[in-house]
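Please see the structure below; I have some questions.
As you look at this complex, bear in mind that one protein chain is not there, while each of the others sits in place.
By written order: A and B. Residues from 1 in each chain.
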Amino acid sequence: MGETGRLREGTRAYLLIAAMWIRSTMTYRTSFVLTAVGNLAVTGLDFVTLVLMFAQVDTLGGWTLPEVAFLYGLSVTSFGLADLLIGSADTLGARLRDGSFDTLLVRPAPVLAQVAADRFALRRLGRITQGALVLGWALCAVHVEWTAAKVLLVPVMLVSGAAIFGAVFTAGAAFQFLAQDAAEVQNAFTYGGTTLLQYPPTVFGKDLVRGVTFVLPLAFVNWVPGAYVLGRPYPLSLPGWAAFAPPLVAAGCVALAGLAWRAGLRAYRSTGS
Amino acid sequence: MGAGRLYAAVAVGGFRRYATYRAATAAGVFTNTVFGLIIVYTYLALWDERPHLGGYDQTQAVTYAWLGQALYSTLAIQGGGTEKDLMARIRTGDIAVDLYRPADLQLWWLASDLGRTLFQLLGRGVIPFAFGALVFDMALPHSAATWAAFAVALLLAAVVSFGIRYLAALSVFWLLDGTGVNQAVMVLGIFCSGITLPLNVVPGALGDLVQVLPWAAQLQMPADVLMGETSPWSAYGFQAAWAVVLLAAGRVVQSAATRRVVVQGG
Partner (left out) sequence: MTETGTGSGTVTDTVADAFIEVDRVEKVFDVRRRTGFLKRERRQVRAVDALSFTVARGEMVGYIGPNGAGKSTTIKMLTGILTPSGGRLRVAGIDPARERTRLAHRIGVVFGQRTTLWWDLPLIDSYRLAHRMYRIPDARYREILDRLVELLDLGALLDVPVRQLSLGQRMRGDIAAALLHDPEVLYLDEPTIGLDVVSKARVREFLRGLRDERGTTVLLTTHDLQDIEQLCSRVMVIDHGRLMYDGPLAGLHEAGESERTLVLDLERELPPVDAPPPARVVRVEGPRQWLAFPASASAAPLVARLAAEYPLVDLSVREPDIEAVIARMYEERASA
C-alpha cells in the first residue's frame, strides 16, 4: 500500500472511529454539555487574565491588547484544531498500560489514525470557538494596512499552526512508547506551547525565543508571521521570507513527527512494552 | 490503635499512594517548571511596565509565580486530589463500607489528602521552586521564623483546599455524576486562587471579591506570609476562619448524605 493509499485508509478509519466516539459521548448528554461549557470557560480564563493585565498596563512587551489578542487568537484556534483532531493521542500511555493498545493493532487500519481518533471529543470545539472569537475581535481592532499577502497569511497561519501543534501531539504520543507514565511531559510542549504563544515574543528571554524559533519551531505558528502582519520587528533577525515559511516548517514538523511515531511503534512491537 | 495513630497511618497511605508514580511525578516537575518559566516572563514584562503593581516588586512577582507552580498540584488547585477517589467511591456505592468503619469519614479523607499534599509538595513542588530560585532573583526570607510561619500558612491552605474539594465530592451523593462539579472546581480554582495572576493585581470590585473568597487562603496568603507582605496572624485568622466554615459545612452535608445512604439502604 502506497503512502496515499495509507493516508486514505487512515482518514477513513479516523472518521469511522470519531463518529463512534461522538455517538458514545452523546449517551451522556449532561456530561457533554458540562464539559463543553467547562472547556470554553477554562480556555477563556487565559484571555480574562490577559485582559486583567491590560487593565493595569497599556502595552505588554511593547505590544497593545489588540495585537496580543491577535497572537492569542491564532495560538488558541490553531492549537484547538490540533487538539480536536489528535489531542486524545495523549491517552496512549493509558492504553499501553492497560494493554488495550494491542486491540488496535489487530484491526485493518493504520494505528496512528486509530490513536488520533481515540476518545474523539466534540467538546473541544469550545476552545476553537473561544480562540476564533478573540481572533475575530483582534482582526477588527488591530491597525494593519491589509495587503493581499497579509490577508492570505491569516488562514495559512491557522492551518500551518494546527499542523505544527499536531506534530507536537504526535511526537508526544511517540514518546509515550518509551515512557508510558510520563504523558504529562507533553503538556509542557502542547499546553505550554500554546500558552507561550499567547504573549508577544518580546516578553521572553532571547534564549527561549531562539529555542522556539530554531529548535522546536513553535514561533512559526504565530510569532514570526504575526509580527510581519502587524508590522512589528521580530526579536531575532530573520530573512524577510521567514514570515511565509509556516507551511514549510509545518511540513517539516509533520514529517519528523511521522518518523518519530514509526520509530516508537517499531520499538513497541519489538519490546511489547 | 489510638485515633491519632489511625489517622497518621491513613496519611502515610495517602503519601505512599502518590509516591508510586515516579515517572509521572518527574514529568509533572518538568511541566511545572516550563509553565513557571512562561509565567515568570509575562510577570517580568508586566512589572516592567508597572513597578510595584499590587504592592509587589519584580522579585516578589517572580517568587509568587514559582510558588504558584510549586503549590499547583500540592494544593490540587484545579482539583484532582483524593476527592476524585472519594467521588468514585460514592458513585460505585463503596462509600457504604467507609461509613461502617469506626473512623470519622471527614477526618479519614482529610488525613489521606494531607498525606497526598505532603508528597506532592516534596515530589513535585520543591524542584520547580528551587529551579526558579537558582535562575531568577527571588524575594526569599532569611529568618527561619518566617519559613516556619510560611509552613503553618501552607498547612492551613491545605486544609482549606481540602474543605472545598470535600464539599464538591459530597455533592455526588445527590448529583450521581462528578463531571459538572469537577469542571466548576477547576474553573473556580484556577481563577480564584490567583494561579494565573496574583489576586492583589486583579482590579476593581472583582479584585475585592476574589480576595475574600476561600481560594485566597490557598496561594495568596502563604505567598504574602513568605514575602512578609502580611502579618502571619492575620493570614492565619483568614485561613482558619474559612477552614472552620468549610469543614463545618462538610460535616453538615456529610450527615445529610449519610442519612440518605442509610435510608436507601446503602
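In the analysis below, a residue touches a chain if its C-beta (ideal position, glycine included) is under 8 Å from a C-beta of that chain, and two chains touch if they have at least 3 such contacts.
Worth saying up front: this structure is predicted, and the values here are computed from it rather than measured.
Enquirer: List the neighbours, among the chains on screen, of the chain that has been left out.
Expert: The chain that is not shown touches these displayed chains: A.
Enquirer: If the hidden chain were put back, which of A:G2, A:P108, A:P155 or A:G240 would touch it?
Expert: Only one of A:G2, A:P108, A:P155 or A:G240 touches the chain omitted from view, namely A:P108.
Enquirer: Mind listing the chain A residues that contact the chain we can't see here?
Expert: For chain A, the residues touching the absent chain are 1, 9, 13, 16-17, 20, 23-24, 27-28, 98-100, 102-103, 105-110, 266, 269-273.
We adopt the following convention: only the chains that are shown with their structure count from here on.
Enquirer: For chain B, which residues count as touching chain A in their complex?
Expert: Listed in rising order, the residues are 21-24, 26-28, 30-31, 33-35, 37-38, 41-42, 44-46, 49-50, 53, 177, 179-180, 182-184, 186-187, 190-191, 196-197, 201-204.
Enquirer: Name, in rising order, each residue of chain A that touches chain B in their complex.
Expert: Answer in residue numbers: 28, 30-31, 34-35, 37-38, 41-42, 45-46, 48-49, 52-53, 55-61, 179-185, 187-189, 192, 195-196, 199, 202-205, 208.
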